[in-house]
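A single protein chain has been omitted from the complex, and every remaining protein chain is retained in its original position.
Entry: chain A
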Amino acid sequence: MATGTEPHPPSSAGAQGVRDRSRATIAAGHLRTDRWWLAPAGTAAGLLAFVVYSTWRAFANADYYHAPYVSPFYSPCLAQNCKPMHAGPNWEIFGPWWGLSPALLILIFPLGFRLTCYYYRKAYYRGFWASPPACAVPEPHKKYTGETRFPLILQNVHRYFFYAALVVAGILTYDTVLSFRNEKYEWGHMGLGTLVFLLNITLIWAYTLSCHSCRHIVGGRLKHFSKHPVRYRLWGWVSKLNGRHMLLAWASLVSVALADFYVYLLASGAFDDPRFF
C-alpha cells in the first residue's frame, strides 16, 4: 500500500457516519453555511404540487375532452366509459366492468418512466428521502443498501418504461396533430390550445429522448463508436439533450400539467379557446 496504512476496522455501534470514532471528532453533523436545504425543499415542493394536481385530475374522470383537445392525462383513452372523441385516441379495450377513471390505465406508463428516471431518482432521494438531503449533509438513516435490494432494485427496469414512453409520446403527437382541427372536426384550423399542445409535445419528446437509457440504447452500449458512425452521431445528439435532462424533466412536467389544465378550463366552460384561423 502506498501509504503504509490499512483500513480501520468498523467502529462500535452508536457511532455512525461522520461521527465514527476513527474520524475527526466534530460534534456537528455538517458545517455547511450555505442554504443547502433550499434545493431539496424546492424540489420536494414542486414534485408534491404535481402529485397533488395530477392525482386530482387522474381520479376526477371529468373535463378531459373539449373538441378537438384531449387532456394528455387521458390519452389514449382505453375504457368504454371514455368520452367519445372523433378520430381521437379511443380504444375500448377495457369494457363496462372498468368503473374507475380511464386515466389510471395509461398514467402508469409515464409515471413509471418518471419514477425510474435517473434525474427524478436524484430529486426524490434527496427531496423526500433525504438520502442524502444535500452533499456532505448526513442522512438520517441508520442503514443504507441503495438500489441493491427490492424494491429499489426495480429501478433497473427504466428502459422498459422508456419504450412505453416512446409509444405514449407517439400518441400525444397524434393528439397534437388532431388539435389542428376546429370543434366541428374540420382540418386546417388552429387555436391557442394548439400552441399549448405543440409546446407540450416538443418538451415531452425532448425529455423522452434525453433519457439516459435512450442514450445507452442509441449508442452508449457500444465499445467502438468508429465502427458505428450513424449510431455515434445519434449518440452525440442524444448526449447533448441528455446534458439538459433535468431542465427538460421539469419543463415537460410543467407543460403536461399546463396542457391538462388548459383542457380542463375549456371542458369546464371556464375559458374559451381563442381561435387563430
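Here is the rule we go by: a contact is a pair of C-beta atoms (placed from the backbone, for glycine too) under 8 Å apart; a residue touches a chain by one contact, two chains touch by 3 or more; residues count from 1.
The working rule: contacts and distances are computed from a predicted model.
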- prompt: The chain dropped from view, which UniProt name applies: "Cobalt transporter", "Transport permease protein", "Succinate dehydrogenase/fumarate reductase iron-sulfur subunit" or "NPCBM-associated, NEW3 domain of alpha-galactosidase"?
  reply: "Succinate dehydrogenase/fumarate reductase iron-sulfur subunit"
Task: Just name the one of A:Tyr69, A:Tyr125, A:Trp205 or A:Tyr262 that touches the chain not displayed here.
output: A:Tyr125
Query: What chain A residues would touch the chain not displayed?
result: 1-3, 5-8, 10-11, 16-18, 20, 22-26, 30-34, 118, 121-122, 125-126, 131-132, 135-139, 141, 143-148, 152-153, 156-159, 212-213, 215-216, 220-226, 228, 232, 242-243
